[in-house]
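Every protein chain but one is kept in place in this view of the complex.
Our next item is subunit A:
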Amino acid sequence: MHPAFSVIFLTTLLGAGQGLYLAMVTGQLYAIARFLPAQADQFYAVGSLVALLLLVAGLGASFFHLGRPERAWRAAAMWRTSWLSREVIVLPIVMALVFAYGVAHWFEWTQPLFQVGAALQVDLTLLLGVLGTVASLVLFVCTAMIYAAVRFLQEWHTPLTVSNFLFLGAASGFMLAAAYSAYIGNPLVTFYGTWAVILTLVGLASRLAHLRRNARLKHKSTVQTAIGVRHAAVVQKAQGATGGSFNTREFFHGRSQSLVERLRTVYLALVFPIPVLLIGLSYLIGSSNLPIMAFFVQFAGLLIERWSFFAEARHPQNLYYQSVA
């Protein structure tokens, strides 16, 4: 498949935004449980604002993918059957909840509304946080299912696509939370950094399992089933177009196989070991710059990871375009 930059930025920015928001809510839950020192409301408010900006940037990137962005509103229509439609509905809900969560913290609407059990004081921010967390997780599933639901792209048609999007997005968000805490000199760096490392390692396991699966993948269609001629030697002589077509542009990455393989090594290094080492090193030397660097290194790696995700998928229509394939 052709890796479109709009979709690469859409999925990575949304992942980081949702992850950062989940990190903010996780921080609040730990503080309520008194595992962490309580933070000023501004901490969560600013964190949610950054998350919202990332979501808005992701939404903006998605418009570059559309041929007719002015009609984008129509995309909410077919939510019964289309994961893309479901994403279009859930994304604004997540954005609204992230915004509301940030606003509630900013204006310190933290008077308890009711009490659960002996100790849990439920206020507006907690309610919004729980709702936003559910919506964020649903959005991760919707975004990933857009790819995982296309059964013809066998490289994507696996639950591992969903787990990759979920864990890699959450990892980059927690990494950003660590960077944000380090930037403002907040003691939560260790907390967020540890969670970021855990999520990164889970993401690594998921991505390696995905790569291993795809390396052994047997494609269902062959050129024999594509044209229905039962013969071992079928060679294409003409593709029906002189200067290429949509089919030769949209379904091929147009780069050499060696570049794809080199980039795989690069992202496997940038997304997983390097940020983990940077976070570990930042604990040892107490640096506030290293978590920030860890986030940017990992995000750059995730952009390459998403590029590879597209480049590695082989569409069965490519059987009709043998000289490009």
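Methods note: a contact is a pair of C-beta atoms (placed from the backbone, for glycine too) under 8 Å apart; a residue touches a chain by one contact, two chains touch by 3 or more; residues count from 1.
Definition applied: contacts and distances are computed from a predicted model.
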item: Options "Carbon-phosphorus lyase complex subunit PhnI", "4Fe-4S dicluster domain-containing protein", "ABC transporter permease subunit" or "Acyl-homoserine-lactone synthase": UniProt name of the undisplayed chain; value: "4Fe-4S dicluster domain-containing protein"
item: Residue touching the undisplayed chain, where the options are A:37, A:69, A:187 or A:254; value: A:69
item: Touching residue (missing chain; options A:215, A:238 or A:284); value: A:238
item: Option touching the unshown chain, where A:84, A:260 or A:274 are the choices; value: A:84
item: Which residue of A:42, A:115 or A:225 touches the chain not shown here; value: A:225
item: Touch list for subunit A against the chain that is not drawn; value: 1, 65-69, 71-72, 74-78, 81-85, 88, 146, 149-153, 220-221, 223, 225-229, 231, 233-247, 250-251, 315-318, 320-321
